[in-house]
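Dumping the structure here so I can ask a few things about it.
With one protein chain held back, the other chains of the complex are shown just where they sit.
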Amino acid sequence: MENPYIPYPVVIDDIKIATEDKSLKTFKFVFLNKQDEKKFSLYKAGQFAELSIPGIGEIPIGIASSPVEKGFVKFTVFKTGVVTSHLHNMKVGDIMGIRGPLGNWYPWDMLKGKNVVIIGGGFAFTTLRSSIIYMLDPANRSQFGNIDVVYGARTPGMLLYRDELYEWETRDDINMHITVDGTNDSDWKYNVGFVPAIVEKKAPKADLNTYAIVCGPPIMIKFTEPALKKLGYNEKQIIMSLENRMKCGIGMCGRCNIGKELVCKDGPVFTLEEINKTPKEY
Amino acid sequence: MKVIKINKKDWENGINQSKKEYQLFGPVKEKDNYIFKKLQLDEYPDMEHKDTLVSPKSILFPQTEKILQTNLDESIDDHHIMKQVKKDYSKRAVISIKPYDAKAIQILNLNFDTDEYKDPYWCEAYKATTFIGLAVNNPSVFDFSSSTNTGPFAEQGLDVLLIDCSKEYLAKVLTDKGQAFLDVAGFNQETDNKKAIEIINNMKKKAENAISSQISTQNLKDKNTLDLYEAPFWDDIAFSCINCGTCSFVCPTCWCFDIQDETKGNLSYRIRNWDTCMSPLFTLHASGHNPRGEKTMRVRQRFMHKLKYFLDKYDNGIMCVGCGRCVKLCPVNIDIRKVCNLMNSHEPDTDN
Amino acid sequence: MNKLTQNIRELSSNLLKNNKVDMVIGFKKGTIPMAVSPMAAHNIEQTKEFIWDSNCGINLANFISDKKEKIGIIAKGCDSRNIVTHITENKISRDKLHIIGVPCTGMIDKIKLQSNFNDDITDYSENGEDIIVKSGLIEKNLKKSDYLKSNCKTCMHRNPVIYDELAAELVQEQKIEDQFADVKKIESLSIEDKWNYFDNLLKDCIRCYACKNACPLCYCPSCFVNESNPQWVGKGQDKTDIKTFHFLRAYHCAGRCTDCGACVQACPMNINVRDFTRKLIKDSYEIYGWEAGLDITKRPLLDTFSLKDDDSFIK
Partner (left out) sequence: MGNLLEHMGIEKQRLHFSWISSAEATKFVNVAKEVTNAVRALEPNNKFVKTLD
């Protein structure tokens, strides 16, 4: 019987500070056993995993690397609780565990042939990065229509994956709408304003073939919903990724539910239609 | 279906016999309370016992259980690599478990043994266990199990059902596992099946009639989740709640748990503990945000989970077996029977 | 209906009628024999649900912490002492409260009473100081004073210490020969036996925290048992962790505990957690002459300093 609580052993291969305030770091992990990597690499963009530090605990984090990137997995982690604080103090070469992939993913089969609008805010951009890399992969790009990305953070220095963002800006197979809440940087070339406002201004109007994927802090989600509705998106066309406190990640420990749905196993990805049928306990 | 007759004079001898192959668990009286525990060589299950305070779920799902272990000593080869804690899963039998508690084990099984994931600690323990039930001839005043898909003589989840007929036990053999246990115990006196079953059915009817309290659940399925969630009665129900975990910890069907790491020297264990949705900590995000920050929300969650979410998710009845432990032990008398009936008869205010 | 219940209903409905309070907190009848449930009446109709008998042992002061509304509260002796504690600790202000005092002759120990019967108690009623209890086919007439909760047996403040009006005449306070006999019994044990005594006491603890949550003193927004950074105490069933929890919980009640017994009454496992707090009550009384919750003008014991305080333990 396979034990779903045992993490795959991994070694920290690289640690990069991701934002100017150093509250986020991106960790690159390499699996100690090749077979484990093979099993894990079946993940799809949108799934998460439990980062597991023996003696400290586990935390559920969205997978930031993309299935098309081989040989490693990446997670961007915000320093906030006991486990993340410990993780931020760990060094390259330290051994820990990863348990997953867990949860469902953005509905890639359904999104084939569709236009995709990706809307993200702050540090909830990790699985969205995974998604963008996946869609931009030469093997996959032709399967999708237009790709629009609205991504905002407080300041330019708080944007995740800046190098990649600016590289995507130069491409013509993806429409980037990067924004910041405000900046003193007179060289800032992109948008200034909150994500919902930029969505209203820059995101494409809804049609039957366009779907929006939204991931961000609760306040952004709250105001993005009406913005999308104004553009004509219906409940089925708005796909969201939720987070709740989790422990087991496999639907057994019972704390992450919204109504009968378990965010860890039945989610974290839900359509707005599904979410509207459940109590809003997230 | 076979029925075996066990003379009460032979009972202790049979228990002694079975201890040679099985670890036995049963109810015993300690400090005026009945509890389920592992029986020592000179201990026998109390066959007259009233409800144990805590349900026997702890035999398969202990309140604290080590699940993984790791050595943190960097000088050894496999340091920081987490491994399953080795455990003894030899044959065991639970004697004198009440039918509703056995039904509760079936409900827990739905959570721990799923198509996608199997909890190895539960599944191994479940596989190793034989359930020898004892029919309830005189239901307590708190018992409402006849309206929760089980009852004083229910057989679901049991391998053998014992019926106490004053001088003897009649043992209804329900599974091969049950037969194997009776063989080891040396209980093999066959009896006139037809007659025995008639006796049992009469006793069953009598016991069922003795249950005075019922709940109505027939409308729950068709109720809209959000209507129930927004029903006006939750504040009233929750007012007296002190947010302790008594109801969930004594409940035979509450399965929620917490995972913690604890370290001693270089040895680190990952441990799981029972948890309760009554605790604000249960859902508190690291950011400080709490989706169920208010007491009322937590009380509502417990009842909605048991009586609506579970029903909708598994289509297998409600997540309550009617044992009455929470009704009896809640310090402020929040009564699931009352809440269930309120939910079952709730009609949303159509004006809004 | 007893006279007390009648008076309580009348007084509380008057309070609501005259808009003196927004709600009255009291007890309503439970769904099983001998059970009561705290409730808040917001209108006159609801006050008809109020009852009072010797099962109202839970401490209602627990339900007024940080309330902003104007509250009427039914208070027996110990509730009133905890209301005083709440006022001195700034959990509620005196002018937000209208206290209906209930002189008390003790509450019933349900477990002790039940142990008199083979099957479940099905009916309970009171007639003055007598109780009439039915179970199955048996009916017994018993004296209430034989079945008091252990904290009620040593209670020195049956009458409310603070109130705006009374629901009955004041009662005679008890004369108790040796208030701390139970504590002295433990004190006389050897250090080893003391350890084992508490080991055995806590053997069945399931850490449901009913004791702390039923306690009106335990109002911290985040209890030390829930802290994760640093984690003061493990969350499992390790004996050390269970003892640490009970020891620290008790210590946080030093000089504050009124011995209302709500912790013991709430405990589903019938653990007498008062064995910890009683020692603190005895020491507060014997060393400092302090009894908690008697006077709203006095600061809490651990909040005060006097040159006369014993300091022999400081080197």
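By written order: A, B and C. Residues from 1 in each chain.
To be clear about the criterion, a residue touches a chain if its C-beta (ideal position, glycine included) is under 8 Å from a C-beta of that chain, and two chains touch if they have at least 3 such contacts.
This is a predicted model, so every value here is computed, not measured.
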Partner chains on view for the chain not depicted: B, C
Residue of C:R81, C:H157, C:K212 or C:K243 in touch with the missing chain, whole complex considered: C:K243
Per the touch definition above, residue among B:K9, B:K86, B:K194 or B:K264 touching the missing chain: B:K264
Chain B residues touching the omitted chain (full complex): 66, 262, 264, 267, 269
Positions on chain C contacted by the hidden chain, ascending: 183, 186-187, 191-198, 234, 238-241, 243, 247, 250-251, 254, 276, 279-280, 283, 313-315
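The rule we apply is simple: only the chains that are shown with their structure count from here on.
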Chains in simultaneous contact with chain A and chain B: C
Chain closest to the middle, measuring from C-alpha centroids that were averaged per chain: B
Of A-C and B-C, pair with higher C-beta contact tally: B-C
Reference chain A; chain at largest CA-centroid distance: C
Distance between the centres, which are taken as Cα means, of chain B and chain A, whole angstrom: 39
Between chain B and chain C, centroid-to-centroid distance (C-alpha), Å: 32
Mean-CA-position distance for chain C and chain A (Å): 51
Of all residues in chain B, the ones touching two or more other chains: 258, 260
Multi-chain contact residues (two or more partners), chain C: none
Residue ranges of chain B touching chain A (in the complex, touch as defined): 67-68, 70, 72, 79-84, 111-112, 114, 116-120, 123-124, 225-226, 229, 255-261, 263, 268, 270, 272, 275, 277, 282-287, 289, 291-292, 297, 301, 304-305, 308-310, 312-313
List of chain C residues in touch with chain A within their complex: 228-229, 231
Chain B-facing residues of chain A, complex: 1-7, 9, 32, 52-59, 80-81, 84, 94-97, 218, 243-245, 247-248, 250-260, 265, 277-279, 281-282
